[in-house]
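Of the protein chains in this complex, all but one are displayed in their positions.
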Amino acid sequence: MQEEIFISGRELPKIDPYLEIWHFPIALYLFLGGLAAGILFFAALFTALDKDKQVPAVVKYAMIIVPVALSIGLMALFYDLTHKLYFWQLYTTIRLESPMSWGAWVLLIITPLSFLWVFSYFSEIFPKWKLPFPFLEKFETYLAKNRKNMAFMILPLSIILGIYTGILLSAFNARPLWNNSILGPLFLTSGLSTGAAAILLLSKTHFEKSLFTKIDLGLIIIELALIVHMIMGMYAGSAVQLEALDIMIGGEYTVLFFGFVIILGLLIPAFLETIEIFGYKVPVIIPSMLVLLGGLMFRVIMVEAGQITRYLY
Amino acid sequence: MNNSRRTFIKISALSASGLMLYNYGIKANATSLTANNKLADSAKALNRFPTYCEVCFWKCAAWAYVDENNNIPKIIGNDTDPHCYGRLCPRGTGGVGMYSDEDRLKTPLIRTQVNGEDTFREASWEEAIDLIAGKMKSIKEQYGPESFALLKHGAPGGHLEHLFQAYGSDTIGEPAYAQCRGPRETGFKLTFGAWVGSPEPTDIRDTKCLVLIGSHIGENMHNTQVQEMSECIDKGAAIIAVDPRFSTAASKAQHWLPIKPATDMALLLAWMHVLIYEDLYDKEYVELYGQGFDKLKEHVRGFTPEWAYGITTIKPEEIRKTARVMAEAAPSVIVHPGRHVTWYGDDSQRGRAIALLNALLGSWGRRGGFYFKESLKIPNFPHPPYPEPKWGWHEIGENFPFAEMGITNEIIKASIPGGNDKYPVKAWMVAGTNLLQSIPQASVIEKAIESIEFLVVLDTMPMEITGYADVVLPECTYLERYDDLRSATNREPSVALRMPVAPPKYDSKPAWWVAKQIGEKLGLKEYFNYTDYKETIAWQLEQIGSSLEEMEKIGVKNFPRKTGSMYLKEGEAYEFGTPSGKIEFYSDQLAEKGFDPMPVYTPHPEPENGYYRLNYGRSPMHTFSRTINNPNLSDLADENYLWVNPKVAKIEGLKNKQEVWLQNQDGITSTYPIKVRVTERIRWDSVYMYHGFGHNNKKLTRAHGKGMSDTQLITKVTVDPLMGGTGMRGNFVKIIQENPHKEILS
Partner (left out) sequence: MKYGMVIDTLKCVGCSDCVVACQTENNVPIGYCRDWVTESVNGAYPQIEMELKTERCNHCENAPCVRCCPTGASHIIEGGIVLVTPNECIGCGACIESCPYDARYQHPGGYVDKCTFCHHRLEKGQLPACVSVCPTHCMYFGDLDDPTSQVSQLLKSRKHKVLAPEAGTKPNIFYLVK
């Protein structure tokens, strides 16, 4: 029999017996950040390609979600900090090896930008309301004219926003469940997919609906492929990775992972969107809500299960 | 009999409004809970004072650091001290917790009745001292001062012993004798004419073979022994560990003999047989210094390794091999006398067997074996001679011809009417020992406590024994007082100073002050001819060629030896302290009194089906039950675990960390549960736990209800007929998984 114990009474709160530093606030931010990144990407892409008039839901209505999502996400992150009064230290330096530093700076730029973007559509979104001050009206017009420049700024930033959380987690070689290089692209794809689902939910025209059904379906397929890739990689990995995989497949999180993320969050929406393309009418709320739920659950499971996995020694 | 007089007071004491007047130093108690790591800055503001540790009996000299708010953040060892070489053990390092523990006794407490229930009320020192002195006077008038007994341990005991002897009582005992090392002292005294003593004069750092039978060095933190064992590991010494449990020492041993419990005597006799009949013993040594060897040779003829195999389950080849390893290393070999050797009732004889084995190997008085220890004699501060009591500990223990100190259990027995009417004990003072954790058979102790007329307890913490007292006196810790100079035996004599590092907290007082106050009230002023104990220390230091100023600077002063070499020279004549002046392989003394002149093997009772032998031992992070509430040390280990073999766990259906209760062969059930640790390190016929847990007093906030008390389950005791030691390893327990207590325990 093998015994491996602490004998000096070590019981660090939130670390023993399992790491529990990051919880729902982090998972929530990961989801909201990915969602915002997806919507931003599509909005910026279509605007840069001068197709923004064809996709009002993307550039106008879905974009309203972004500043809200980013604000809630940032508040969640701030809430999670334990040394809150010093949060400004994030902005005294740029650390190139730390994905969290990239994220902090990107968020610093992209959050106001998203507010400005929405503001630039103010009179289109709320035609009944009048802006109180004349300089605001001038500002809105100015922003509307420079929207394409904003789009060019937002495009790379949204990709970074979508991918950096995955890179951040994958850089933790101490947590075997996260420590694979697929996680970055996987998070990006998942973010784009949830963004597309949100857009789908809010789209009014048939053109947008069918376009984004196709886009979302494509993204789901890519996401499934990446997940398969990740699992195969872990099966072929070292002992710690096999142990980590045991949690997801045949462990405490199996039902959650396969039930919520794979089946409900990916396969069923994919099926529904496929039959939608073939002409069957499916209320758009179902696949998009499922995709959003799946995205959230995926983040929650990764955060919780990843902290349980550890190095064996 | 008024039953309620002696009920254990479970509820907390009444808090008088006067408490608010006392500065509990809560502000000053801002210890490690602050978020600032300012030690580097505050290092400038720290003063250091010399002391010697009192957490255990090893008395390592130390430097204690104190800041301007009287916080003691750190204690480190004194580099020049032969007890610790500058390194304290975890208990010594954690001594800061003893000082900062808010659960400490703060004021004198006097038993009173409120609404028909017993409780304590806070009192002034004057009232408490008056009460005690009054009782001592009345006991003296009614029965004689001999009837007031003192049960003690450590430095406070020393001061109270002086008071009691001045008062006219020699009815003094300490658990350290009959519950711990008494038997080995008797065994070695009968053989070599000298006690082993404390610290043991084991020359571990130069030994080539260390045999541990009944010793778990590494789990007991006898500082110098642990340090020297580490040194001898570096030098490649062989370690032979005989233990039914895979102890830490066994894990470092080249030879671990997983002996069946209670059969050690057979192994020792077989080893003697191999050494003698394979001609491996030290012939010149035995020839020159021994007497009665031929009788021993004849005696062990039948104790072959094959015979021992059947009893101990250790293979004959293993017995022979280890005997040869010992002989190869001889005379630089130590068969360690052990500590806490009160196991099965034949413990003095087993101690003698170990002594004989050492004698055959020629290790006594040889380098790498046992050195001749020496201490500096410090003259006592002058006082009138003590009165002669009519009887004392010696008479109480008269049934045990070889007892050389007070036998605590005999004193307890004499406190019960009908227990010993020749020498009736009517009152106790208990100082520095938690009787209910240190002495087995709690029912006997409780009966004795109920019978006596008065019980005074002097302690630093609200230990269980305080719950039975009539008067509780709060003692300050070793960091807050002067005490006697330490002059212990060692390779070279040394003297260490203990001085206050900080003033006593709350309303606690040093034991010397308590003794003096009581003494003066008893009219014994001439025995306490000083105002502050400092004066006696200063006087004593002058007598030995030092001074208080010097000792305050250096803490420890080493002196050259005066009694000659530490080791026997080749062929040197030597007079041992035995009647014959020689090492007695055959003991006439024992034969005359009707005991076995040479050790024999006696089989001891074994557990029946479903029961496991209850084994217990030390944790390196704690000292007995004393430190369980210490914040720093309870952070390391706040409860003990029950070690259970995986096979047993499977049969009983136990899981790791599961809570179980134990019930022993006499039907006594443990109050608290204990968590199971399933481990290969213990045999399938035994269970094991660290001693000292399962505290019952709610005022010990960190220790209350944590873990289980092994002492509670030790109700069967086999008494050593030679010196009265209480053999405690003959208790068997069965494991109960359902909570056997119906109501919630307080």
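By written order: A and B. Residues from 1 in each chain.
In the analysis below, a residue touches a chain if its C-beta (ideal position, glycine included) is under 8 Å from a C-beta of that chain, and two chains touch if they have at least 3 such contacts.
Small disclaimer: the values here were computed from a predicted structure and weren't measured.
> Among A:G33, A:G73, A:P99 or A:G166, which one touches the chain that has been omitted from the display?
With A:G33, A:G73, A:P99 or A:G166 as choices, the missing chain is touched by A:P99.
> Touching the hidden chain in the complete assembly: which of A:L168, A:L202, A:L226 or A:M302 does that?
A:L168
> Looking beyond the chains shown, say which of A:K53, A:K84 or A:K281 touches the absent one.
In the full complex, the listed residue that touches the missing chain is A:K84.
> Out of A:S181, A:T205 or A:S238, which residue would touch the omitted chain in the full complex?
Going through A:S181, A:T205 or A:S238 one by one, A:S238 is the residue touching the chain not shown.
> Even though one chain is hidden, which residues of chain B still touch it in the full complex?
Contacting residues on chain B, toward the hidden partner: 32-40, 73-77, 84, 86-90, 93-94, 96, 218-219, 221, 223, 226-227, 229-231, 233-234, 246, 248, 251-252, 256, 258, 620-621, 631-633, 635-636, 645-646, 679-684.
> Touching residues of chain A against the unshown chain: what are they?
1-16, 19, 21-22, 77, 80-87, 89-90, 92-93, 95, 97-101, 103-104, 168, 171-175, 238, 240, 307, 310-311, 313
Here, only the chains that are shown with their structure count from here on.
> Measuring from the mean C-alpha position of chain A to the mean C-alpha position of chain B, what distance in angstrom results?
64
> Under the definition above, what is the set of chain B residues touching chain A in their complex?
That would be residues 621, 635-638, 646, 678-680 of chain B.
> Which bits of chain A are touching chain B when the two form their complex?
Its residues touching chain B are 1, 3, 7-9.
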